[in-house]
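Everything below concerns the one structure shown next.
One protein chain is absent from this view; the other protein chains keep their places.
Entry: chain A
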Amino acid sequence: MKKYTYLYIITALVLLVSYSCKKDQYYIFDDIPRIQFGPPITSLVNVNPYTDSLKAETFYYEAADVVRDTIYFDIFTLGEVRKNDRAYKLKQIQLPGVENAIPGKHYVAFDDAAVVPLYVIKSDSVHARVPIVVLRDSELKSKTVNLGFEIVANENFDKGEPTKVWRKLQFTDRLSKPNAWTASFSQYYFGNYSVRKHAFMIETTGEKWDQNFIATIPSDQITYYKSVMGEALIDYNKKHPDAPMRDENNELVSFPN
């Protein structure tokens, strides 16, 4: 027996080594399907978690016969894709301290039969664009309304991360701050936003200065317009020595040098 001891030991070691291997375990999503908002699908990498959580829109640039518009947010599912379309549900939330939008007056309600079929995740998909249909009520000429909304759990989805189940939309028929007028846009080019400043930029340059224009303007043209606006403001204030340009908050309008 003793003469086979080493052979036994070697065989045992080989067996142990063989048994030490184990098939890797996949981590399978075993939660219920969930849904939450997110950034545009074109910029999913390295984005601020609150990107696109607040949007602002205006009817200001639209023709008079445009009475409704659609603003889109992005929504994503968690869990396996399905072969069938899956509806999700939204509801308005009342935002404190601001003028809240009224369904049917300022926007098409989320439970309106006309839009309910739009709130759906298509088969084999994990993403959808969420259409919010806003209405050009006459009182938007003099006010800005706010629409807060959140996901409601239904038979298809439970809510996702708490910080990503809501979105806000501000809209008006007046000139309003485009989303592309960011903090860095203020810091490096045109200073703090005001409606008066915005209108002055449009009057002076003949450009719209809307979301698309600001988001796509080349950097050398921004610098050019910054200089043009600075010069135009100086000339304006020289012509109005007793009434230099002030904004709607009675602050002196200025452009950084």
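One rule holds for everything that comes next: a contact is a pair of C-beta atoms (placed from the backbone, for glycine too) under 8 Å apart; a residue touches a chain by one contact, two chains touch by 3 or more; residues count from 1.
By our rule, contacts and distances are computed from a predicted model.
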Look at the options "Urea ABC transporter permease subunit UrtC", "PKD-like family protein", "histidine kinase" or "Protoheme IX farnesyltransferase" and return the one that UniProt uses as the protein name of the missing chain. "PKD-like family protein"
Which residue among A:87, A:153, A:180 or A:228 touches the omitted chain? A:228
Pick out which of A:65, A:155, A:220 or A:242 touches the chain that's been left out of the picture. A:220
Residue-wise, where is chain A in contact with the chain that is not depicted? 3, 6-7, 10, 218-221, 223-224, 226-228, 230-231, 234-235, 238, 257
